[in-house]
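The complex appears here without one of its protein chains, the remainder shown in place.
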């Protein structure tokens, strides 16, 4: 019954459909293995966040990637 | 003062504007009725998640809908 | 397959177990009625937030309730 | 190490890239000043929500802005 | 730079400190392996939700576990 939300940068850093499928499978398997959770009700939601909208160190990722 | 976040699948399963208005009205009414909350500060945010980004049973909804 | 997160004030404004059961049933029924969702995979999580930790109008609810 | 999520209305109310950078810098500075947090691991994510998907007072922002 | 939020049931189903450390390590390793993310800025937050506050199928987990 767990719920997992994964936020990553999108735009030209966005994961492919194949990578998203691997993340969903991998996280679900981990919850089954570590906690014995039921995969049938384990929900994983991936959110892709634009680089203007993600900040770290007080800067947007857009600023960081452009070397500002 | 409650805050409600509703995540549903988007893409060709996305709710219409009319359905979203019904969800927002319905959830707000429920919080007023059950908990006596003030609707003026009850906030509801609906998020539509692409089917590649939603997983259950370790599979993406894209995989599930395609019968994989 | 929807996921709903409801945040409300806790402490002496916390909902009772019975009220929480009503919210969960009410939101699930709404998603079934409006969007035709499957209740078996509709997940609702209620979070109770202490009044010192909830702010509106730039004040904590503790401040507001005490008439500050 | 804090994580901050800011949800605002998007569409024609969406913040500009410059405003998003100001929000990210401002929130990070606040966490450094008030709590002494390390900016290097302070993460801020801004989410822009369509006006059909944001509700308050039981209405969507689309309805409110159109004077319904 | 990813941010992962894992919600699981708490109370007498709460994970142990050791299990939480395994989840955090496992999810971080997965993001490094699948997406090449930097572990130094990969944040994982686990939330334990009381069984009265988690609903599925329109029932609280408390109701489900008691066979109602």
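Per-chain numbering from 1; labels A, B, C, D and E assigned in written order.
Following the convention adopted for this analysis, a contact is a pair of C-beta atoms (placed from the backbone, for glycine too) under 8 Å apart; a residue touches a chain by one contact, two chains touch by 3 or more.
None of these values were measured; they are calculated from a predicted model.
Peer 1: Over the full complex, note down every shown chain the hidden chain is touching.
Peer 2: Looking at the entire complex, the absent chain's contacts are B, C, D, E.
Peer 1: Footprint of the hidden chain on subunit C, which residues?
Peer 2: Per the touch rule, subunit C residues meeting the hidden chain are 7, 49, 52-60, 62-63.
Peer 1: Where does subunit B touch the missing chain, residue by residue?
Peer 2: Here the touching residues of subunit B are 1, 3, 41, 43, 45.
Peer 1: What is the set of subunit E residues that contact the non-displayed chain in the whole complex?
Peer 2: 17, 20-21, 23-25, 27-29, 39-48
Going forward, only the chains that are shown with their structure count from here on.
Peer 1: Name, by label, each chain that touches both members of the pair subunit A and subunit E.
Peer 2: Chains touching both subunit A and subunit E: C, D.
Peer 1: Spelling it out: a chain qualifies if it touches subunit D and also touches subunit E; which chains qualify?
Peer 2: Neighbours common to subunit D and subunit E are A.
Peer 1: Please report how far subunit C has to rotate so that its Cα atoms sit on those of subunit D, a copy of the same sequence, as a value between 0 and 180° in steps of 5.
Peer 2: About 180 degrees of rotation relates the two copies.
Peer 1: Looking at chain pairs B-C and B-D, which one is connected by more C-beta pairs in contact?
Peer 2: The comparison resolves to B-C.
Peer 1: Going by C-alpha centroids, which chain is farthest from subunit C? Tell me that one.
Peer 2: It is A whose centre lies farthest from that of subunit C.
Peer 1: Counting only residues that touch at least two other chains, what does the list for subunit D look like?
Peer 2: In subunit D, residues 41, 43, 45 touch at least two other chains, as defined above.
Peer 1: Edges wherever two chains touch, nodes for the chains themselves; is that graph a line, a ring, a star, complete, or other here?
Peer 2: Other.
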